[in-house]
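Structure, as structure tokens:
With one protein chain removed, the remaining protein chains of the complex are shown where they sit.
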Amino acid sequence: MILRGLLLLWIAAWIVAAFLWAPLVPVLGPTTRVLYFHIPSAWVTVLALGWSMVHSVLYLRSRNLEHDHQAAAAAEIGLLFCVAATISGSLWAKAMWGAYWNWDPRETSIFFLLLVYGAYLALRSAIDQPERRARLSAVYSAIAFVSVPFLVFVVPRIYFTLHPDPLINTRGKIDMDPRIRVVFFALLAGFTALFFWVQSVRVRVARLERRAEER
Amino acid sequence: MKGDLVVMAVALLVWGLLFWYLIRLERRVAELEKK
Partner (left out) sequence: MPTEASSSPAAVWAILRKECRSEWRTRYGLNAALLFAVTSLTSVSFAVGRLGDRPDVLAALLWVVLLFAALASLSHTFVREVEGRTMTLLRLVASPTAIATGKLLFNLLFLAVIELVTVPLFLILMGAPTPSWGPFLGVLVLGSLALGTGATLVGAIIAQTRGRAALFAGVSFPILLPVVAAAVSATRAQWSGGSVAVELRLLAAYGVALLAASLMLYDHLWED
């Protein structure tokens, strides 16, 4: 209970710090604050995906449905964070460069992750038996593991060479100011803790659902 | 400056609501687990 209160205060405090204490990045102006939300969201998206895939493989080895609960829960939560990252990124792009969507490498990568999550969850929704659902989605997760590096690192570059973008993206140079860095990492930690908390709740729900089914 | 504070307030509000929702959800789950 204390931990949850701590999380509440931690994130709240650093939100305030983001607005009142940390400076703005000159190039970004007032939209600087988006990075404190957008990048941690993207980070959790990747974290959740990794968590889900690891548990998928663990399921295939042990056939313990606990791993399936973990994998499915992480995928659902990951999807939410992925949507958050995509939308915040898009709004940010609009504010900064005038267009909601440019297919620049990073936007493309996050969109592909959206597709992977969507495919995984769509597959799960099409299977009724728990064991078969766990098994088939785990196999898919494992194959997606091969695809993700290509989707995130390679394909966006291909697209980019096909459509060179005149817009210059300066997001790489952000974390120079120490205050910005502090707030950023603090919120990164906060988002990570949030993920694990929501994940644990979702897994508990999954266990309850299974219990109800077994009756 | 004012606009900044409004956005900050909204962000805090959203976080607060999300937190409250999660706490309630967790309480409900705990109840169901006891049965």
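We call the chains A and B, going by the order they appear; numbering starts again at 1 in every chain.
In the analysis below, a contact is a pair of C-beta atoms (placed from the backbone, for glycine too) under 8 Å apart; a residue touches a chain by one contact, two chains touch by 3 or more.
Not measured: the values here are computed from a predicted model.
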Chains shown that the absent chain touches, full complex: A
Sole contact to the chain not displayed, among A:W21, A:W101 or A:F150: A:F150
Of A:W43, A:Y140 or A:W197, the one touching the omitted chain in the full complex: A:Y140
Candidates A:W10, A:Y159 or A:W197 - the one touching the absent chain: A:Y159
Positions on chain A contacted by the hidden chain, ascending: 60, 112, 115-116, 118-119, 122-123, 126-128, 132, 135-136, 138-140, 142-147, 150-151, 154-155, 158-159, 161-162
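What we mean here is this: only the chains that are shown with their structure count from here on.
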Partner chain A, residues of chain B touching it in the complex: 3-5, 7-8, 11-12, 15-16, 19, 22-23, 25-26, 29, 32-33
Footprint of chain B on chain A - complex, ascending: 4, 7-8, 11-12, 15-16, 18-20, 30, 33, 37, 197-198, 201, 204-205, 208
